[in-house]
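Complex shown without one protein chain; remaining protein chains in place.
What follows is chain A.
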Amino acid sequence: MIRASHISKQYGDVEAVRDISFEVKEGETLVLLGTSGCGKTTTLKMMNRLIEASSGTIEIDGKDIFTENPEQLRRTIGYVSQNNGLFPHFTVRENIGIVPKLLKWEQSEITRHTDRLLEQLRLPVREFASKYPDELSGGQKQRVAVARALIANPPVLLMDEPFGALDPVTRANLRQEFRELPELKRKTIVLVTHDVQEAFELGDHIAVMDKGRIVQSGTARQLLFNPANSFVSSFFDHQRLFLELNAFTFHDIWDSLPPEKVIGSGAVSADLSLWEGMQQLGAGQTELSVKRENEIRLVSQTLIFQSFNNYKNTR
C-alpha cells in the first residue's frame, strides 16, 4: 500500500507539484494522467526518491520512505521508464540481473529467475539472454525493462510512460500482455501516462493532474460522467464516444436489449465492452449473440447505439 500525504516539490520559485495526496491499495493500479509538464513524472519519482519531495510524507506498506536509505529503498521498488534505461554494455541477462546482484543473490539463483521471467515475457532465453539492448526491437527492450523491474519481486512498481516510446500496434499488444502477466496481478502499481485509453485500460483508479495538482481522481466512469471541471471533461472530448463505449459492458445495457430464445453457437460474453462488441460487428458481421448465464441477446450496431444512448439518458 502506498500513502502520499500533502507532498509538494519546489524548484526555486516554481512549484512543480503542489500538495498532492493519494492512496493506492495493495494490488491496485493508480494511473497519474495528465499533459506534459503537469507534474506527474515528478510525483512518480518522489515515490522512490529519485526526486526528493520538498514537503509531505510518503509511506509504503506503513513505512516512511524518507527514513530509509534511498538505495535500499529503490531496490525494493520496481521502476520502468519510457526510454527503458537498459545498460547498453550489459546483455539482456545482465540487465535483468542488476538488482539481484545488488542484493547479493547467488548467481545460479539470478539466472534461474531471469530465465523464468524471460520465458514469461515471450523472450526465449536461448535467443535473447546474450543479446545486447541495441540488438532488440523497441517492444523487446521494454519487456526486458519490465523484467528487470520485476525480478526481485518488489511489492510496488512505478512505471513512467512504460509504453510511450512504442508504435501504436506494439503498444496495444504489449499493454494487453501486461494486463495478463500473472507477475503484475498482485503488484501495487503507480503508472504515469498522457494516454487516456491506456489510463482507462490499466488503471483501477485514475488521478487527473494539471499544473502540479490532482484535479480529480476516481474510476474511469466517474471521470467520464461526473467530471469535476471543464479541464477534466475536455481531456476526454476528442475521443469521448470511444471511451464511453469502452467503459460500458453489455451488462450495463442488458435490460434494454430484446430477449432471444434461440441459443446459437459462438455467443460472446456480456463482460465484453460495447466497443469490443462493435469491433466484432464491424468485421463483416451484422448480428452478434451475447450470452449472460443462460440468457442470450442478439445485437446489431444500431441496437447497441440505441441502448447505449437510452442508458446514458436515463442515468
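Assume a contact is a pair of C-beta atoms (placed from the backbone, for glycine too) under 8 Å apart; a residue touches a chain by one contact, two chains touch by 3 or more; residues count from 1.
FYI, contacts and distances are computed from a predicted model.
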Open item on the list: Out of "Peptide ABC transporter permease", "ABC-type branched-subunit amino acid transport system ATPase component", "Ferritin-like domain-containing protein" or "ABC transmembrane type-1 domain-containing protein", which one is the UniProt protein name for the chain not included here?
Closed with: "ABC transmembrane type-1 domain-containing protein"
Task: Contacting the left-out chain in the complete assembly, out of A:Asn83, A:Gln176 or A:Thr302 - done: A:Asn83
- [ ] Please pick, from A:Arg75, A:Arg116, A:Arg213 or A:Arg292, the residue that touches the omitted chain in the full complex.
- [x] A:Arg75
Open item on the list: On chain A, where is the contact patch with the chain that was removed from view?
Closed with: 48, 50, 71-75, 79, 81-89, 98-99, 102, 132, 145, 148
